[in-house]
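Handing you a structure now.
The complex appears here minus one protein chain, its other protein chains still in place.
For reference, chains read A and B in written order, and residue numbers begin at 1 within each chain.
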Amino acid sequence: MQIIFQQIINGLSLGSIYALLALGYTMVYGIIKLINFAHGDIYMLGAFWGFYVINEWHFNFIAALLSSMVIGAISGVTIEYFAYRPLRHSPRITALITAIGVSYLLENGMSYSFSSNTRSFPQVIKQHSFDVGGVLISNIQILILVTSCVLMVLLQVIIKKTKMGKAMRAVSVDADAAELVGININHTISFTFALGSALAGAAGVLIGLYYNSIDPLMGMTPGIKAFIAAVLGGIGSVPGAAVGGFLIGVLETFFQAIGLSAYKDAVVYVVLIAILLILPAGIFGKNVKEKV
Amino acid sequence: MAGLLKIDNLAKKFGGLTAVSNVSMHLNQNELVALIGPNGAGKTTLFNLLTGVISASSGSIVLDGRNGAVTLNGKKASQIAQMGLARTFQNIRLFKEMTVVENVMVAMTDRFNENFFSSIFRTPAFYKKEQMMKDEALKLLTIFNLEKQAETKAKNLPYGIQRRLEIVRTLATNPQILFLDEPAAGMNPEETADLTRLIIKVQKMFQITILLIEHDMSLVMNVAERIYVLDHGSLLAEGTPAEIQDNDQVIKAYLGEEV
Partner (left out) sequence: MRDNFKYNITWLIIMAAGFYMINTLILVGIVNTFIENMLVTIGINIILATGLNLVIGFAGQFSLGHAGFMAVGAYATAIITSSVSGGSGFYLSLIVGIILSVVIALIVGIPTLRLRGDYLAIATMGAAEIIRIVINNMKITGGAAGIFNIPQFASWPTVYIMVCITTIVLTNFIHSRDGRAVIAVREDEIAAESVGVNVFKWKLAAFVFGAATAAIAGSLHASYLQTIAPSEFGIMESISVLIIVVLGGIGSITGTFVAAIALGVIDTILQNFGALRMVIYALALILIMVFKPSGLLGTKELSIKSIFKKIKSRKEVI
C-alpha cells in the first residue's frame, strides 16, 4: 500500500510537469491546429534560463521561475511570428514541418552555442523529505505539484474569465467568425503562444529542480510525452491536457516501479492507442462528425 | 413491377432528438418521386439512412431489385452503393483534384476488377480494361455534353456543371435507384429548367427510379409522379402533385397556421 502511494506521489509530480507542457500543446493546437513540435524546446530554454540566472545572478526560486516564464513567453511569441504566421493559410502539414525545423534549430543552436554537455541544475532550494505514514514526500515534489496546480488554475481563470480568454475560445471555434466580430486574430494567437510557452518555461525550471540535470536535447522526449498527454485528454481541451499529463506520469512511474522500466514507454503508447480506439477524440475531446 | 424499395417504420434518433420518426414509404420501378418538406424536416437525414451514411435506430429498408430482396439495414455505404443505390449531395462532393473522366471512373471501381498484378506489370489485359473503363466513362460524359471537359480538374468546373458531373458519376455505378439531394440548389430558373429536362432524360434513358429532394416547386411539380411530404421527421402526406398542392396540412406546414 505504501509503495502504491509512494508511486502515486512520484507519478503526480512527474505528471504535473507533463501536464504543464501538455497545456501549451493543447492551447496552440486548439487555436491554429498545429502540433507545435518546438514546444518541448521552449521548456528546455526555460530550464537553461533558470540555470543561468540562479548561477550567475543568484536569483531565488520565485524570481527564476517568473523570469523563465517571461523568457518562455517571449520565445514562443517570436517563433510564432517568424515561423508559423507566414504559413497560416498553407497546408497544415507544412506548418508542422516548419515546427520540426524550429525544434531542430533550437536544439542544435543551443548545443552549438553552449555545448551539448549535461549540466547540473543549481539546488536553489535544499531538498529534504517528509515521512508521511511511510510515504516519502520531498519538498521539491510538493513545490512542483503546488506550482503546477496554481498555474493551471490561473490559466483556467484567464481562459474562462478574461476578455482575452474569451477571444481565444472564439478564435479556436471559428477564426473567420471571430474576426468578423472584431477580434484581432494575430494578437489572440500571440497571446495563446505566450501563455502556453510561459507554462513550458515554468516546467523547465521545475524539472531542473526535480532531476538536477539539464541538456539541450532534454525537451525532445518530454515534449512528445506531453503531446501524447494532450491527445489522450482530448486535444484542445484544457482539463483534458491536465488529466492526460497526470495519467501518463503515474503510468510511467508505476511501470518503472514494478520493474518494467524498459517497457514503460511502450505501455504509454499502448494506453494511448487503446484510449483512442474507444474515444477517437481523447477523453475530453468532442468527436466532430462531418455533416453530409 | 412494384415495390422496388420498401421502407418500413424507419426512425433515427440523435440523442434525445428524433430526426426521422416511423417513416414508411415505397418506391416503384422506374418511378420519379419527390420528397419535399420545410427546412429541418429530416429529408437529408432520410437520404443518409437510405444510403448507409448513418444507421437507423429502428425500422427496415428492403431493396427488391435485380438481386432479389435484400435488407439494407446495417450495410456499409459502399455496399449499398454497389447494390445500386446511388446519390448526389446537397453540397457537391466531387473528387476535386481529379479530372472529370477520373471522377466517373472512380465510380466504376467496384464493377471493373483490374487484377493487381496485371496493373503492376502493365500487361495488355490491364490496358484493355483501362480503355474499357475510359470508353464507358466518355460515353456517359458525351450523353451529358461533358466530353470536352473530360481532362479538366473537377474543381475548375463551373458550379452548374459540377452538379451535372455528380449525376454522371452516380450513373457510372450502374444504379437501380438514384437519390438526388436538392439538385437545383443555387441555380437560376434557366439552369433549373435545363436540369429538369436532364432528370427526365436520365430516368427515361437509364430506366431507373429516382427519389428527389427539392425545394424548387416548379421542378418538383413538373417531374414528380408522386410526392412524399416530410415534416418534423414524420410523413405528412403522400400523393400526386395535384393532390399535394391541394392538401391543407401541407400548406399549413409550409406557410404556418392561418391567423
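As a working rule, a residue touches a chain if its C-beta (ideal position, glycine included) is under 8 Å from a C-beta of that chain, and two chains touch if they have at least 3 such contacts.
Bear in mind the structure is a predicted one, so any value in this text is a computation, not a measurement.
> Given the contact definition stated above, which residue among B:96, B:148, B:204 or B:252 touches the chain not shown here?
The one listed residue touching the chain not shown is B:96.
> Using the touch definition up top, pick the residue from B:14, B:112, B:159 or B:254 that touches the left-out chain.
Touching the chain that is not displayed is residue B:112.
> If the hidden chain were put back, which of A:62, A:97 or A:173 would touch it?
From the options A:62, A:97 or A:173, the contact with the absent chain belongs to A:97.
> Which parts of chain A face the unshown chain closely enough to count as touching?
Touching the chain left out of view, chain A contributes residues 29, 35, 83, 86-87, 90-91, 93-98, 100-105, 107-109, 111-112, 224, 227-228, 231, 235, 262-263, 265-266, 268-270, 272-273, 276-277, 280-282, 290, 292.
> Quickly run down the residues of chain B that touch the omitted chain.
Looking at chain B, the ones touching the missing chain are residues 51-53, 76-79, 81-82, 86-87, 89, 93-98, 102, 105-114, 116, 119-122, 124, 126-127, 129-130, 133, 169-170, 172-173.
FYI, only the chains that are shown with their structure count from here on.
> From the C-alpha centre of chain A to that of chain B, how far is it in Å?
Here the centre of chain B sits 49 Å away from the centre of chain A.
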